[in-house]
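One chain of protein is taken out of this complex; the other chains stay put.
The letters A, B and C name the chains in turn, as written, and every chain counts its residues from 1.
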Amino acid sequence: MNETYVVVDKEIKLNKPVLIEGLPGLGLVGKIAADYMISELGAKKFAEMYSPFFPPQVVIQPDGTVRMMRNEFYYWHNDDKSKSDLLFIVGDHQGNTPESHYELVSKTVDVAEMLGAKLVYTLGGFATGRLPKKPKVFGAVTDKSMIRSLKSAGVSFERSGVAIVGAAGLLLGESSLRGMKGACLMGETHGQIIDARAAKSVLLVLQNLLDLKLDLGGLEKRAKETEQMIERAEKAKEQQQVLQSLPAPGEGPTYIR
Amino acid sequence: MNETYVVVDKEIKLNKPVLIEGLPGLGLVGKIAADYMISELGAKKFAEMYSPFFPPQVVIQPDGTVRMMRNEFYYWHNDDKSKSDLLFIVGDHQGNTPESHYELVSKTVDVAEMLGAKLVYTLGGFATGRLPKKPKVFGAVTDKSMIRSLKSAGVSFERSGVAIVGAAGLLLGESSLRGMKGACLMGETHGQIIDARAAKSVLLVLQNLLDLKLDLGGLEKRAKETEQMIERAEKAKEQQQVLQSLPAPGEGPTYIR
Amino acid sequence: MNETYVVVDKEIKLNKPVLIEGLPGLGLVGKIAADYMISELGAKKFAEMYSPFFPPQVVIQPDGTVRMMRNEFYYWHNDDKSKSDLLFIVGDHQGNTPESHYELVSKTVDVAEMLGAKLVYTLGGFATGRLPKKPKVFGAVTDKSMIRSLKSAGVSFERSGVAIVGAAGLLLGESSLRGMKGACLMGETHGQIIDARAAKSVLLVLQNLLDLKLDLGGLEKRAKETEQMIERAEKAKEQQQVLQSLPAPGEGPTYIR
Partner (left out) sequence: MNETYVVVDKEIKLNKPVLIEGLPGLGLVGKIAADYMISELGAKKFAEMYSPFFPPQVVIQPDGTVRMMRNEFYYWHNDDKSKSDLLFIVGDHQGNTPESHYELVSKTVDVAEMLGAKLVYTLGGFATGRLPKKPKVFGAVTDKSMIRSLKSAGVSFERSGVAIVGAAGLLLGESSLRGMKGACLMGETHGQIIDARAAKSVLLVLQNLLDLKLDLGGLEKRAKETEQMIERAEKAKEQQQVLQSLPAPGEGPTYIR
């Protein structure tokens, strides 16, 4: 393998598919959201993407076998034929150089185009340095006409002049150049923490847009666990500070002497 | 998209076109000059260049839509058919590696060649660490025969042994290899400051060379604003120094004690 | 030469060949093991691989001639025709960028495939920061069915979630994508020391798997020399510390004064 290529395990047909992207990025927000959705819907894998732009390594899995770095395509048939089927791109990596980002995105849109997708949602995080109880979802679109319905679904459009770096941004640009529409949904996130709550916020919006109902309880649970971990870490830090301000054992406070 | 390509929105024909380059560089001199000229003349965009060598990102615009990184081609029809039409290359980037610089320049000259350009002016800054009231314009040419007319137009040729890095230089080299002539016009600039005055100097020369008359008042205004900002910054700095040389409150000067 | 290519010095045919990889890596474990095996078996070189991804240099050899950086293919005919012939890839380098790793591995598997290999063993080190008398051999496979026989041959499968970086890992991934099976054998090693003992451990396992009998005395000797060197270094260090804890000449211990 010395170029990026897609291995198709199963030939599929999709009804008005919508492409959903959730590759690793800020706070893993997009990845957590898309992986969770795949798991909740029971979406099926049908293709894998390999690339010399991924890290040159394999990973040992719990059963002792190895697997290469890869991205994966999943699909989901909507029982309601009046609504859209879904197509997912998820996986290990976004690329390591400008050129590789462009190449991986280009190959992804090739697949989406071939399967007839006309609409793309890319999922990601938007770092604000805060960890709010109810993270906002910031949006950006390829087409002004999409803004009204996104606002109705709870998306905020107060940020401009900002760059969306990587697949979440480039996929919109590339799709647009090929006549597709798209929106990026970015959950407000701290930036340094793996953030299931921001992923939940993104999915709350996305299920509105797709007219789906997902059980998001699993994400809520995961978000609470993260919160408790952070609280414990902060308490430990406070106690540490209290201890440091006490005199060392066997020594009175220096200002009494 | 996994190679550099040009999207042509509108087929055009040009009369003896002259290519003018103003991509982001030192002091943004070339970019400011070319963008200003496009705006003053009312030149029209007819093509865009996309490349995997640009940063892998999109930018959110004030209206909520995204756009990819790109360079843009504009054209302007000269009402006086005895004079040259103009062709502009402006935009976001010059390239991030040696190879990408060469590639982007090569594609740019492809377009200029196809439209019949025989002459190229590249616009840029020349850092001297000074901010003169009347910045000089330094020149370099592909052909000795051009020097006399450039000198008449106010260009100085006192610098040699200097490298012109990036598009402003490479475009000359590449054009020359393809049988076109060209000159680089570099406005004297500080190097650390966005410099509308140097851009104005460059345009004063360029309008002579092209036998055009541009209203450069907008650039003069912008240059004055920059000046005032710098003056305020310097005053603030002086006051700061005065304050620092005063004794700290409640303390006489140390040399009295 | 501006692409990777293989120069075949001699056309060969192999009987059910097994590919064995031993390129430079952690502790040089894989390289030492494969080079030793080639030398013990008297395997013959039949092809060389050159690549623009190798360092751009030649090395002056003891006889005054130069040679380019390269990897080398060796073969060994098994006298027992019921058993496998062997094919080796050894040499100078693994690649310097992600893309080059993928390319060199791809060309290697091309050769193995052409010669009919269905099985690959890649040899390497696994850094634990320790230098045990009997280094373990950790394994990873492309196919769960291989685990039982590897365990019987003395391989441990207690590590998962770990990445195998470079040729030892990628060769498994690439082989697997082309329908071949493979295992990686990693000798436990310190990580900072050239480790013949770990190489011996790997070969103890590999000769079981291949039903071969190698004289590993040479590796044992080399391992002992390394040990003695380390012991001497540690003694020197201890003496150094003793000296440093003594009072400087002409000075009593500070706590007596």
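FYI, a residue touches a chain if its C-beta (ideal position, glycine included) is under 8 Å from a C-beta of that chain, and two chains touch if they have at least 3 such contacts.
Nothing here was measured: the structure is a model prediction, and the numbers come from that model.
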Visible contact partners (per top-of-document touch definition) of the missing chain: B, C
Among B:K31, B:H101, B:K136 or B:R222, the residue in touch with the chain that has been omitted: B:H101
Touch criterion as defined above, residue of B:V137, B:C184 or B:A223 at the omitted chain: B:C184
Subunit C, residues in touch with the chain not shown (by the definition above): 1-2, 7, 50, 52-68, 96
For subunit B, residues in touch with the removed chain: 95, 98-99, 101-103, 105-106, 139-144, 147, 157, 159-166, 169-170, 172-174, 176-177, 184
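FYI, only the chains that are shown with their structure count from here on.
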Chain contact graph, described as a line, ring, star, complete graph or other shape: line
Cα-superposition angle relating the copies subunit B and subunit A, to nearest 5°: 90
Geometric centre: closest chain by C-alpha means: A
Rounded Å distance, subunit B centre to subunit C centre (Cα mean): 55
Where subunit A touches two or more other chains at once, by residue number: none
